[in-house]
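Missing here is one protein chain; the remaining ones are kept as they sit in the complex.
Order of writing sets the labels: A and B. Residues in every chain begin at 1.
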Amino acid sequence: MKKLNHIIESQQFDKELLEYIFSLADSMKSDHSQHQIKGKILATLFYEPSTRTRLSFESAMLQLGGNVLSTESAKEFSSFSKGESLEDTIKVTSGYADIIALRHFDIGAAKRAALVSDKPIINAGDGAGQHPTQALLDLYTIQNHFKSINDMTICLVGDLRYGRTVRSLCYLLGRFYKPRILFVAPKICEMAEDIRQFLTKNGVHWEKMDFETAIEEADCIYMTRIQKERFLDMGRYSQAINKFKIDNSILPTIKPGAIVLHPLPRESEIHPEVDDDPRMIYFEQAQNGVWIRMAIIHLLLSSSN
Amino acid sequence: MKKLNHIIESQQFDKELLEYIFSLADSMKSDHSQHQIKGKILATLFYEPSTRTRLSFESAMLQLGGNVLSTESAKEFSSFSKGESLEDTIKVTSGYADIIALRHFDIGAAKRAALVSDKPIINAGDGAGQHPTQALLDLYTIQNHFKSINDMTICLVGDLRYGRTVRSLCYLLGRFYKPRILFVAPKICEMAEDIRQFLTKNGVHWEKMDFETAIEEADCIYMTRIQKERFLDMGRYSQAINKFKIDNSILPTIKPGAIVLHPLPRESEIHPEVDDDPRMIYFEQAQNGVWIRMAIIHLLLSSSN
Partner (left out) sequence: MKKLNHIIESQQFDKELLEYIFSLADSMKSDHSQHQIKGKILATLFYEPSTRTRLSFESAMLQLGGNVLSTESAKEFSSFSKGESLEDTIKVTSGYADIIALRHFDIGAAKRAALVSDKPIINAGDGAGQHPTQALLDLYTIQNHFKSINDMTICLVGDLRYGRTVRSLCYLLGRFYKPRILFVAPKICEMAEDIRQFLTKNGVHWEKMDFETAIEEADCIYMTRIQKERFLDMGRYSQAINKFKIDNSILPTIKPGAIVLHPLPRESEIHPEVDDDPRMIYFEQAQNGVWIRMAIIHLLLSSSN
């Protein structure tokens, strides 16, 4: 297995590495007392606030027995506001910590950081770019429920055009597995051409479908939030959020063995009244983020020794 | 003793539990090396900033050998600002931490959180509602100085109408002890009818009194801040804060064995010139908050195992 220095983008994973990370995550979940990295320090360097992601990384580090240097928000970043470059901040922070989780508003920020850092960088989201640990935890969650992803029908619902998560997931699915993929989206935020071509080139069957039919056929339904800002016409927005929505009335049409995912936070696209249905596994999915991040941190710190 | 899942409101304590918590707090103060809960994680989830309370909880957890996930302010809460419900945030956070201290601006928020959380919730203040650990530390501080609360005269001064602390204190005093209670307050923020009726029903003698007389009779003087916002007439406000005030000139009229408490922060109601008087124990009271919170966290984590 090739040496892993940083986690920057989904493209850097090969199947061997994915499987290794997933098995490490399994082992984190069952008993992480053997994977302690006492004395190591993670810095969460967040140029835009994302409390959920930050806490997930920090919980992972603490459960590994390590420590955390935490920054909530770039607005507090006095050096940054004094015009310091990302590169300088990274060089200084890598003198304070053993590993850095970076959240930034610019595409490519994590790659730039990795170029100047002598400590491992984890991309915790770079603008409209990548968020590779989210893609990993999504895939990990699906794989935990199905023996063969190849034989599945996976339905992606909501903002497919701008949603970082569904784009990354399609990338990993297309590269390493061959499921059937159904796209369900309002016209204004349909899956972009690049991903569709990528899937076709990789021999993955995909098709656009209406919500009701897709829901009935899917083994995995991946819901995402539809963002108001995408719509010029508020009537269309209301139509969209009323259409692509899981509530009690929809439950009987979902397959018995299916699973429903959501990267969270959700708005009205999944009604809380369905939370107790065992097919709704979005909170399990969020929890999986901790095991995946423990695996990633552990892997990077082992590699860098 | 009944199993303790969450700490939500003063009403949930019975006398046996109170005494158990106080004895546990004593033991935290004298030697907490035997009460370590290594590897456990406390999340401080503060939807409104309260640095003092947050640090008190975090210090308690760290002294127990545990770790902390910290959020300073709801404004940073990106998920929250994206419209996530408190319930969803709690469900996700309970996947990251072993226990959650929640501060929220809405009455009843802690109760709602407890309903969906599989980890213990501690109410660290819910709007104008409850702040049970403050009530516990107040009572603990009084009890540390007097053998029998029943025989005491306790004088409450300041904003009695809206003050969460004095209301909760009255509740616990009325339910479990029978001291004599003196109310000293400007007309506009006198103790509300519900608490007065509650005390009467429980056979507790209470009366309104002027500041000078009350100060002379009290064994315990509980001062609180009078808030400008309550007053329409600024002249009345100035009158009030000049009247209910402990400074050097007042000291001789306070009983030799009396104690003076304040939940802090204070403004002009206690002049710093009296701080060295041994009867002024508000900083001891603040410190007691750490022992009480250590006891509470330890108790909840033991119960949940």
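Keep this in mind: a contact is a pair of C-beta atoms (placed from the backbone, for glycine too) under 8 Å apart; a residue touches a chain by one contact, two chains touch by 3 or more.
The structure displayed is predicted, hence computed values, not measured ones.
Trainee: For the chain left off this view, which of B:50, B:117 or B:224 is in contact with it?
Mentor: Checking the options B:50, B:117 or B:224, the one contacting the hidden chain is B:50.
Trainee: Taking the full complex into account, find the residue in A:71, A:165 or A:224 that is in contact with the omitted chain.
Mentor: Considering the complete complex, A:71 is the one touching the chain left out.
Trainee: From the listed residues B:252, B:265 or B:278, report the one that touches the chain absent from this view.
Mentor: Going through B:252, B:265 or B:278 one by one, B:265 is the residue touching the chain not shown.
Trainee: What does the interface between chain A and the hidden chain look like in terms of residue numbers?
Mentor: On the side of chain A, residues 39, 41, 43, 67, 69-73, 76-80, 82-85, 87-88, 91-93, 95-97 touch the unshown chain.
Trainee: Given the full complex, what residues of chain B touch the hidden partner chain?
Mentor: Residues 48-52, 55-56, 58-59, 62-63, 65, 70, 72-73, 225, 264-267, 272, 283, 286-287, 290 of chain B touch the chain that is not shown.
Convention: only the chains that are shown with their structure count from here on.
Trainee: How far is the middle of chain A from the middle of chain B, if each middle is the mean of its Cα atoms, in Å?
Mentor: Once rounded, the distance between the two centres reads 41 Å.
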